[in-house]
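Worksheet for the structure shown next.
Removed: one protein chain of the complex. Kept in place: all other protein chains.
The block that comes next holds chain A.
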Amino acid sequence: MGMTHVVDRRLNGKNKSAVNRERFLRRYRHHIKKAVADAVHRRSITDIERGENVSIPSRDTDEPIFHHGQGGKREVVHPGNKEFVAGDTVPKPPGGGGQGQGQGQASPDGEGMDEFAFQITQEEFLDFLFDDLELPNLARKRLKDTEAFKYVRSGFSTQGVPAKLDVVRSLRGAHARRLGLGGARKKKIREMEAQLAALKSAPEDLDPAFSHEDQIKALEDEIAELKANVRRIPFIDEIDLRYRQHLKQPQPATSAVMFCLMDVSGSMTQMHKDIAKRFFILLYLFLKKNYKKIDVVFIRHHTSAKEVDEEEFFYSRETGGTIVSSALKLMHKIIESRYSPAEWNIYAAQASDGDNWNDDSPICSKLLADSILPLVQYYAYVEITPQDHQMLWYEYEKIQERFPQSFALQQIADPGEIYPVFRQLFERKAA
(Lines give C-alpha, C1' and ligand atoms only; values in the text may rest on other atoms or scores of the structure.)
Protein backbone atom coordinates (compact mmCIF):
# COMPACT_ATOMS: atom_id res chain seq x y z
CA MET A 1 0.00 0.00 0.00
CA GLY A 2 0.93 3.59 -0.13
CA MET A 3 1.94 3.09 -3.71
CA THR A 4 -0.41 5.65 -5.18
CA HIS A 5 0.87 8.59 -7.14
CA VAL A 6 -1.42 11.54 -7.51
CA VAL A 7 -0.37 13.53 -10.54
CA ASP A 8 -1.55 16.91 -11.74
CA ARG A 9 -1.90 16.57 -15.51
CA ARG A 10 -4.02 19.63 -16.07
CA LEU A 11 -1.22 21.59 -17.62
CA ASN A 12 -0.34 18.84 -20.05
CA GLY A 13 -1.42 19.26 -23.62
CA LYS A 14 -5.13 19.65 -24.00
CA ASN A 15 -5.46 19.07 -27.64
CA LYS A 16 -4.58 15.42 -27.82
CA SER A 17 -7.57 14.97 -30.08
CA ALA A 18 -6.65 17.83 -32.37
CA VAL A 19 -5.12 15.58 -35.01
CA ASN A 20 -8.01 13.13 -34.89
CA ARG A 21 -10.46 15.98 -35.16
CA GLU A 22 -8.54 17.35 -38.09
CA ARG A 23 -8.63 13.89 -39.69
CA PHE A 24 -12.37 13.79 -39.31
CA LEU A 25 -12.81 17.23 -40.86
CA ARG A 26 -10.49 16.22 -43.65
CA ARG A 27 -12.48 13.09 -44.41
CA TYR A 28 -15.76 14.98 -44.53
CA ARG A 29 -14.44 18.15 -46.11
CA HIS A 30 -16.97 18.02 -48.93
CA HIS A 31 -19.87 17.99 -46.51
CA ILE A 32 -18.32 20.75 -44.45
CA LYS A 33 -17.49 22.89 -47.44
CA LYS A 34 -21.08 22.80 -48.43
CA ALA A 35 -22.20 23.78 -44.93
CA VAL A 36 -19.70 26.65 -44.96
CA ALA A 37 -20.90 27.82 -48.37
CA ASP A 38 -24.48 27.74 -47.11
CA ALA A 39 -23.46 29.74 -44.07
CA VAL A 40 -21.65 32.32 -46.19
CA HIS A 41 -24.81 32.72 -48.19
CA ARG A 42 -26.91 33.06 -45.07
CA ARG A 43 -24.72 35.26 -42.91
CA SER A 44 -23.94 38.91 -42.99
CA ILE A 45 -20.47 39.77 -44.26
CA THR A 46 -19.71 41.36 -40.92
CA ASP A 47 -20.68 38.14 -39.15
CA ILE A 48 -18.35 35.72 -40.80
CA GLU A 49 -16.00 35.03 -37.94
CA ARG A 50 -17.69 32.38 -35.87
CA GLY A 51 -18.06 28.63 -35.95
CA GLU A 52 -20.85 26.75 -37.61
CA ASN A 53 -23.03 23.74 -37.00
CA VAL A 54 -22.54 21.01 -39.53
CA SER A 55 -24.73 17.95 -40.05
CA ILE A 56 -23.67 14.90 -41.96
CA PRO A 57 -25.97 11.96 -42.69
CA SER A 58 -25.11 9.26 -40.17
CA ARG A 59 -25.02 6.75 -42.97
CA ASP A 60 -21.88 8.47 -44.26
CA THR A 61 -20.05 8.53 -40.92
CA ASP A 62 -21.05 5.10 -39.65
CA GLU A 63 -18.37 2.51 -39.31
CA PRO A 64 -19.82 -0.73 -40.59
CA ILE A 65 -19.44 -3.99 -38.68
CA PHE A 66 -21.02 -7.40 -39.01
CA HIS A 67 -24.12 -7.44 -36.85
CA HIS A 68 -27.42 -9.24 -36.55
CA GLY A 69 -30.29 -8.03 -38.68
CA GLN A 70 -34.00 -8.20 -38.13
CA GLY A 71 -35.78 -11.51 -38.36
CA GLY A 72 -35.43 -15.04 -37.16
CA LYS A 73 -36.25 -16.01 -33.63
CA ARG A 74 -34.91 -13.98 -30.79
CA GLU A 75 -35.31 -13.93 -27.06
CA VAL A 76 -34.42 -10.99 -24.89
CA VAL A 77 -34.53 -10.51 -21.12
CA HIS A 78 -35.83 -7.16 -19.90
CA PRO A 79 -36.21 -5.63 -16.42
CA GLY A 80 -39.25 -4.01 -14.87
CA ASN A 81 -41.98 -6.58 -15.46
CA LYS A 82 -45.35 -5.35 -14.28
CA GLU A 83 -48.13 -7.77 -15.15
CA PHE A 84 -46.72 -10.36 -17.56
CA VAL A 85 -46.83 -14.03 -16.62
CA ALA A 86 -45.16 -16.85 -18.54
CA GLY A 87 -47.17 -17.84 -21.59
CA ASP A 88 -48.63 -14.37 -22.18
CA THR A 89 -48.70 -13.15 -25.74
CA VAL A 90 -48.54 -9.57 -26.91
CA PRO A 91 -49.76 -8.71 -30.41
CA LYS A 92 -47.10 -7.27 -32.68
CA PRO A 93 -47.78 -3.81 -34.01
CA PRO A 94 -49.37 -4.18 -37.45
CA GLY A 95 -47.14 -3.83 -40.48
CA GLY A 96 -44.02 -3.41 -38.41
CA GLY A 97 -42.96 -7.00 -38.93
CA GLY A 98 -42.19 -7.14 -35.24
CA GLN A 99 -39.10 -5.04 -35.26
CA GLY A 100 -37.74 -2.56 -32.80
CA GLN A 101 -37.52 -5.17 -30.13
CA GLY A 102 -35.56 -4.34 -27.11
CA GLN A 103 -31.99 -3.72 -28.10
CA GLY A 104 -31.99 -0.15 -26.87
CA GLN A 105 -32.43 2.08 -29.88
CA ALA A 106 -34.04 4.84 -27.85
CA SER A 107 -32.56 8.27 -28.30
CA PRO A 108 -33.20 10.04 -25.00
CA ASP A 109 -32.23 13.46 -26.28
CA GLY A 110 -34.81 13.19 -29.01
CA GLU A 111 -32.31 14.25 -31.63
CA GLY A 112 -32.53 12.69 -35.04
CA MET A 113 -30.53 9.49 -35.18
CA ASP A 114 -29.84 9.78 -38.87
CA GLU A 115 -27.69 12.91 -38.64
CA PHE A 116 -24.24 13.28 -37.19
CA ALA A 117 -24.13 16.89 -36.03
CA PHE A 118 -21.10 18.75 -34.72
CA GLN A 119 -19.60 22.21 -34.50
CA ILE A 120 -16.65 23.59 -36.31
CA THR A 121 -14.74 26.42 -34.71
CA GLN A 122 -14.34 29.92 -36.04
CA GLU A 123 -10.83 29.07 -37.14
CA GLU A 124 -11.94 25.95 -39.00
CA PHE A 125 -14.78 27.88 -40.57
CA LEU A 126 -12.37 30.48 -41.91
CA ASP A 127 -10.05 27.75 -43.13
CA PHE A 128 -12.77 26.17 -45.20
CA LEU A 129 -13.79 29.58 -46.46
CA PHE A 130 -10.21 30.36 -47.39
CA ASP A 131 -9.89 26.98 -49.09
CA ASP A 132 -12.83 28.00 -51.18
CA LEU A 133 -11.03 31.22 -52.02
CA GLU A 134 -7.68 29.44 -52.49
CA LEU A 135 -5.94 31.81 -50.14
CA PRO A 136 -2.21 31.23 -49.66
CA ASN A 137 -1.08 30.32 -46.17
CA LEU A 138 0.68 33.55 -45.41
CA ALA A 139 -2.46 35.52 -46.18
CA ARG A 140 -4.54 33.13 -44.07
CA LYS A 141 -2.33 33.60 -41.12
CA ARG A 142 -2.45 37.32 -41.42
CA LEU A 143 -6.23 37.26 -41.58
CA LYS A 144 -6.62 34.96 -38.61
CA ASP A 145 -4.22 36.67 -36.22
CA THR A 146 -6.64 38.39 -34.02
CA GLU A 147 -4.75 41.45 -32.91
CA ALA A 148 -2.21 43.63 -34.58
CA PHE A 149 0.61 44.74 -32.30
CA LYS A 150 3.45 47.11 -32.40
CA TYR A 151 6.49 47.10 -30.13
CA VAL A 152 7.08 50.04 -27.83
CA ARG A 153 10.09 50.67 -25.61
CA SER A 154 9.47 50.02 -22.00
CA GLY A 155 12.59 50.66 -19.96
CA PHE A 156 15.50 48.32 -19.39
CA SER A 157 15.96 44.83 -18.16
CA THR A 158 18.87 42.79 -16.92
CA GLN A 159 18.23 40.06 -19.45
CA GLY A 160 18.05 40.17 -23.18
CA VAL A 161 19.67 39.41 -26.47
CA PRO A 162 23.04 41.03 -27.34
CA ALA A 163 21.44 43.07 -30.08
CA LYS A 164 19.45 44.96 -27.50
CA LEU A 165 22.38 45.73 -25.21
CA ASP A 166 22.48 49.37 -24.15
CA VAL A 167 26.22 50.13 -23.92
CA VAL A 168 26.02 53.51 -22.20
CA ARG A 169 23.71 52.29 -19.52
CA SER A 170 25.73 49.12 -18.95
CA LEU A 171 28.98 51.07 -18.53
CA ARG A 172 27.33 53.55 -16.24
CA GLY A 173 26.17 50.63 -14.14
CA ALA A 174 29.65 49.16 -14.10
CA HIS A 175 31.11 52.45 -12.97
CA ALA A 176 28.63 52.70 -10.15
CA ARG A 177 29.39 49.19 -9.07
CA ARG A 178 33.12 49.80 -9.11
CA LEU A 179 32.58 52.84 -6.96
CA GLY A 180 30.28 50.98 -4.65
CA LEU A 181 32.59 48.03 -4.16
CA GLY A 182 35.92 49.83 -4.25
CA GLY A 183 35.16 53.28 -2.79
CA ALA A 184 35.41 52.45 0.89
CA ARG A 185 38.61 50.49 0.38
CA LYS A 186 40.21 53.24 -1.66
CA LYS A 187 39.42 55.72 1.06
CA LYS A 188 41.00 53.41 3.58
CA ILE A 189 44.05 53.00 1.37
CA ARG A 190 44.41 56.77 1.19
CA GLU A 191 44.19 57.05 4.98
CA MET A 192 46.73 54.35 5.52
CA GLU A 193 49.09 55.82 2.98
CA ALA A 194 48.92 59.12 4.84
CA GLN A 195 49.64 57.27 8.08
CA LEU A 196 52.54 55.47 6.46
CA ALA A 197 54.01 58.69 5.14
CA ALA A 198 53.72 60.21 8.61
CA LEU A 199 55.44 57.23 10.17
CA LYS A 200 58.24 57.22 7.64
CA SER A 201 58.91 60.90 8.07
CA ALA A 202 58.82 60.68 11.91
CA PRO A 203 62.22 60.64 13.67
CA GLU A 204 63.45 57.15 14.49
CA ASP A 205 62.98 56.26 18.13
CA LEU A 206 66.18 55.11 19.72
CA ASP A 207 64.60 52.42 21.72
CA PRO A 208 64.19 49.45 19.39
CA ALA A 209 61.12 48.49 21.38
CA PHE A 210 59.43 51.54 19.89
CA SER A 211 60.78 51.04 16.35
CA HIS A 212 58.39 52.06 13.54
CA GLU A 213 59.59 49.33 11.28
CA ASP A 214 57.02 46.76 12.38
CA GLN A 215 54.24 49.25 12.05
CA ILE A 216 55.43 50.31 8.60
CA LYS A 217 55.69 46.71 7.50
CA ALA A 218 52.17 45.94 8.75
CA LEU A 219 50.73 49.03 7.05
CA GLU A 220 52.48 48.25 3.79
CA ASP A 221 51.14 44.68 3.80
CA GLU A 222 47.64 45.86 4.49
CA ILE A 223 47.79 48.46 1.75
CA ALA A 224 49.08 45.91 -0.76
CA GLU A 225 46.25 43.54 0.08
CA LEU A 226 43.60 46.25 -0.20
CA LYS A 227 45.00 47.34 -3.53
CA ALA A 228 44.91 43.78 -4.79
CA ASN A 229 41.29 43.57 -3.68
CA VAL A 230 40.42 46.71 -5.53
CA ARG A 231 42.18 45.43 -8.64
CA ARG A 232 40.10 42.30 -8.52
CA ILE A 233 36.88 44.28 -8.94
CA PRO A 234 36.03 43.67 -12.61
CA PHE A 235 35.75 46.55 -14.96
CA ILE A 236 32.45 45.27 -16.23
CA ASP A 237 30.42 42.42 -14.84
CA GLU A 238 27.39 40.51 -15.96
CA ILE A 239 25.23 42.31 -13.47
CA ASP A 240 26.07 45.64 -15.10
CA LEU A 241 24.53 44.72 -18.41
CA ARG A 242 21.33 46.50 -19.33
CA TYR A 243 19.12 45.60 -22.27
CA ARG A 244 16.51 47.70 -23.91
CA GLN A 245 13.12 46.21 -23.32
CA HIS A 246 10.17 46.27 -25.68
CA LEU A 247 6.58 45.55 -25.00
CA LYS A 248 3.89 44.37 -27.38
CA GLN A 249 1.20 46.97 -27.49
CA PRO A 250 -2.02 46.83 -29.47
CA GLN A 251 -2.04 49.11 -32.46
CA PRO A 252 -3.83 52.34 -31.81
CA ALA A 253 -7.36 52.17 -33.08
CA THR A 254 -8.11 53.66 -36.44
CA SER A 255 -11.19 53.65 -38.55
CA ALA A 256 -11.93 52.45 -42.02
CA VAL A 257 -14.95 52.56 -44.21
CA MET A 258 -15.60 49.96 -46.83
CA PHE A 259 -17.78 50.76 -49.80
CA CYS A 260 -19.43 47.82 -51.49
CA LEU A 261 -20.66 48.69 -54.94
CA MET A 262 -22.62 46.19 -56.94
CA ASP A 263 -24.49 46.07 -60.15
CA VAL A 264 -27.93 44.59 -59.46
CA SER A 265 -29.36 44.84 -62.93
CA GLY A 266 -31.22 41.89 -64.39
CA SER A 267 -28.14 40.20 -65.80
CA MET A 268 -26.61 39.65 -62.32
CA THR A 269 -27.82 36.26 -61.12
CA GLN A 270 -27.81 35.02 -57.53
CA MET A 271 -24.73 33.00 -58.38
CA HIS A 272 -22.94 36.17 -59.44
CA LYS A 273 -23.98 37.82 -56.22
CA ASP A 274 -22.75 34.92 -54.09
CA ILE A 275 -19.34 35.20 -55.67
CA ALA A 276 -19.43 38.95 -55.13
CA LYS A 277 -20.33 38.34 -51.51
CA ARG A 278 -17.19 36.27 -50.96
CA PHE A 279 -15.20 39.04 -52.49
CA PHE A 280 -16.70 41.56 -50.07
CA ILE A 281 -16.22 39.17 -47.14
CA LEU A 282 -12.56 38.83 -47.90
CA LEU A 283 -12.09 42.56 -48.04
CA TYR A 284 -14.01 42.93 -44.80
CA LEU A 285 -11.84 40.32 -43.04
CA PHE A 286 -8.74 42.03 -44.29
CA LEU A 287 -9.85 45.41 -43.05
CA LYS A 288 -10.95 43.99 -39.74
CA LYS A 289 -7.40 42.86 -39.02
CA ASN A 290 -6.05 46.32 -39.68
CA TYR A 291 -8.63 48.64 -38.24
CA LYS A 292 -10.47 48.78 -34.98
CA LYS A 293 -13.63 50.31 -36.35
CA ILE A 294 -15.11 49.56 -39.73
CA ASP A 295 -18.16 51.00 -41.38
CA VAL A 296 -19.63 49.22 -44.34
CA VAL A 297 -21.63 51.13 -46.92
CA PHE A 298 -23.66 49.22 -49.48
CA ILE A 299 -24.42 50.90 -52.76
CA ARG A 300 -26.40 49.10 -55.41
CA HIS A 301 -27.10 50.39 -58.79
CA HIS A 302 -28.72 49.73 -62.12
CA THR A 303 -29.48 52.91 -64.00
CA SER A 304 -29.54 54.80 -60.73
CA ALA A 305 -27.75 54.15 -57.44
CA LYS A 306 -29.05 53.81 -53.93
CA GLU A 307 -27.55 53.21 -50.50
CA VAL A 308 -29.18 50.12 -48.98
CA ASP A 309 -28.79 47.64 -46.13
CA GLU A 310 -27.00 44.37 -46.60
CA GLU A 311 -30.10 42.25 -47.01
CA GLU A 312 -31.43 44.35 -49.83
CA PHE A 313 -27.96 44.63 -51.30
CA PHE A 314 -27.50 40.90 -51.80
CA TYR A 315 -30.95 39.52 -52.12
CA SER A 316 -33.28 41.77 -54.03
CA ARG A 317 -33.44 41.86 -57.79
CA GLU A 318 -33.91 44.60 -60.28
CA THR A 319 -34.27 44.69 -64.01
CA GLY A 320 -33.14 47.16 -66.60
CA GLY A 321 -29.97 48.76 -67.87
CA THR A 322 -26.80 49.74 -66.14
CA ILE A 323 -25.16 53.07 -65.48
CA VAL A 324 -22.11 52.50 -63.29
CA SER A 325 -21.25 56.15 -62.85
CA SER A 326 -24.40 56.62 -60.79
CA ALA A 327 -22.84 54.49 -58.06
CA LEU A 328 -19.51 56.28 -58.23
CA LYS A 329 -21.22 59.60 -57.90
CA LEU A 330 -23.20 58.43 -54.92
CA MET A 331 -20.07 57.06 -53.30
CA HIS A 332 -18.32 60.38 -53.76
CA LYS A 333 -21.24 62.19 -52.25
CA ILE A 334 -21.28 59.91 -49.21
CA ILE A 335 -17.56 60.36 -48.69
CA GLU A 336 -17.95 64.11 -48.75
CA SER A 337 -20.81 64.15 -46.32
CA ARG A 338 -19.82 61.41 -43.86
CA TYR A 339 -16.31 60.06 -44.29
CA SER A 340 -13.68 62.71 -44.30
CA PRO A 341 -10.48 61.14 -45.70
CA ALA A 342 -8.58 62.86 -42.90
CA GLU A 343 -10.27 60.63 -40.35
CA TRP A 344 -11.16 57.57 -42.36
CA ASN A 345 -9.26 55.04 -44.38
CA ILE A 346 -11.45 54.46 -47.37
CA TYR A 347 -11.66 51.19 -49.28
CA ALA A 348 -13.97 50.33 -52.11
CA ALA A 349 -14.90 47.10 -53.80
CA GLN A 350 -16.99 46.98 -56.89
CA ALA A 351 -18.60 43.91 -58.41
CA SER A 352 -20.30 43.76 -61.72
CA ASP A 353 -20.87 41.50 -64.69
CA GLY A 354 -19.19 44.10 -66.88
CA ASP A 355 -22.32 45.54 -68.39
CA ASN A 356 -22.44 49.27 -68.71
CA TRP A 357 -24.02 51.77 -70.96
CA ASN A 358 -21.17 52.41 -73.38
CA ASP A 359 -21.23 56.17 -73.20
CA ASP A 360 -20.97 55.91 -69.42
CA SER A 361 -17.66 54.06 -69.18
CA PRO A 362 -15.42 57.05 -69.98
CA ILE A 363 -17.39 59.00 -67.38
CA CYS A 364 -16.62 56.33 -64.80
CA SER A 365 -12.99 56.42 -65.67
CA LYS A 366 -12.85 60.15 -65.22
CA LEU A 367 -14.76 60.04 -61.94
CA LEU A 368 -12.38 57.46 -60.56
CA ALA A 369 -9.25 59.22 -61.63
CA ASP A 370 -10.28 62.72 -60.66
CA SER A 371 -12.47 62.47 -57.60
CA ILE A 372 -12.38 59.01 -56.07
CA LEU A 373 -8.92 57.45 -56.28
CA PRO A 374 -7.24 60.48 -54.68
CA LEU A 375 -9.42 59.90 -51.62
CA VAL A 376 -9.22 56.12 -51.19
CA GLN A 377 -6.57 53.69 -50.00
CA TYR A 378 -7.58 51.00 -52.41
CA TYR A 379 -10.20 50.36 -55.01
CA ALA A 380 -10.81 46.81 -56.24
CA TYR A 381 -12.97 45.85 -59.15
CA VAL A 382 -14.08 42.30 -59.96
CA GLU A 383 -15.87 41.40 -63.11
CA ILE A 384 -17.86 38.23 -62.65
CA THR A 385 -18.26 36.86 -66.09
CA PRO A 386 -16.75 34.20 -68.26
CA GLN A 387 -17.51 36.30 -71.31
CA ASP A 388 -15.56 38.82 -73.27
CA HIS A 389 -14.91 42.20 -71.75
CA GLN A 390 -16.88 45.23 -72.59
CA MET A 391 -16.07 48.86 -72.64
CA LEU A 392 -15.95 49.32 -68.82
CA TRP A 393 -13.11 46.81 -68.43
CA TYR A 394 -10.93 48.52 -71.00
CA GLU A 395 -11.48 51.90 -69.36
CA TYR A 396 -10.59 50.42 -65.97
CA GLU A 397 -7.45 48.81 -67.39
CA LYS A 398 -6.20 52.25 -68.29
CA ILE A 399 -6.95 53.40 -64.75
CA GLN A 400 -4.90 50.58 -63.35
CA GLU A 401 -1.92 51.57 -65.41
CA ARG A 402 -2.14 55.06 -64.01
CA PHE A 403 -2.82 54.03 -60.40
CA PRO A 404 -1.09 50.65 -59.89
CA GLN A 405 -0.82 51.23 -56.14
CA SER A 406 -4.43 51.89 -55.38
CA PHE A 407 -6.41 50.21 -58.11
CA ALA A 408 -6.79 46.52 -58.93
CA LEU A 409 -9.07 44.65 -61.27
CA GLN A 410 -9.73 41.01 -61.94
CA GLN A 411 -12.04 38.92 -64.00
CA ILE A 412 -13.39 35.92 -62.17
CA ALA A 413 -15.64 32.99 -62.97
CA ASP A 414 -15.38 31.19 -59.63
CA PRO A 415 -14.49 32.13 -56.04
CA GLY A 416 -10.94 30.77 -56.33
CA GLU A 417 -10.03 33.64 -58.59
CA ILE A 418 -10.94 36.36 -56.14
CA TYR A 419 -7.75 36.19 -54.18
CA PRO A 420 -5.34 37.62 -56.77
CA VAL A 421 -7.12 40.95 -56.41
CA PHE A 422 -6.05 41.02 -52.82
CA ARG A 423 -2.53 39.84 -53.28
CA GLN A 424 -1.34 43.28 -54.06
CA LEU A 425 -3.15 44.60 -51.04
CA PHE A 426 -1.57 42.03 -48.71
CA GLU A 427 1.85 42.58 -50.13
CA ARG A 428 1.58 46.28 -49.65
CA LYS A 429 0.46 45.94 -46.06
CA ALA A 430 3.21 43.47 -45.30
CA ALA A 431 5.91 45.85 -46.37
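Observations
Here, a contact is a pair of C-beta atoms (placed from the backbone, for glycine too) under 8 Å apart; a residue touches a chain by one contact, two chains touch by 3 or more; residues count from 1.
Heads up, the rule we're going with is that contacts and distances are computed from a predicted model.
Of the candidates "SpoVR family protein", "Methionine synthase I", "Acetyltransferase" or "Carbohydrate ABC transporter permease", the chain left out of this view carries the UniProt protein name "SpoVR family protein". Only one of the listed residues, A:H67, A:R153 or A:R232, touches the absent chain: A:H67. Of the listed residues A:R50, A:K92 or A:K200, the one in contact with the hidden chain in the full complex is A:K92. The chain not displayed touches chain A at residues 1-10, 12, 14-17, 19-27, 61-82, 84-92, 97-98, 101-106, 108-109, 116-119.
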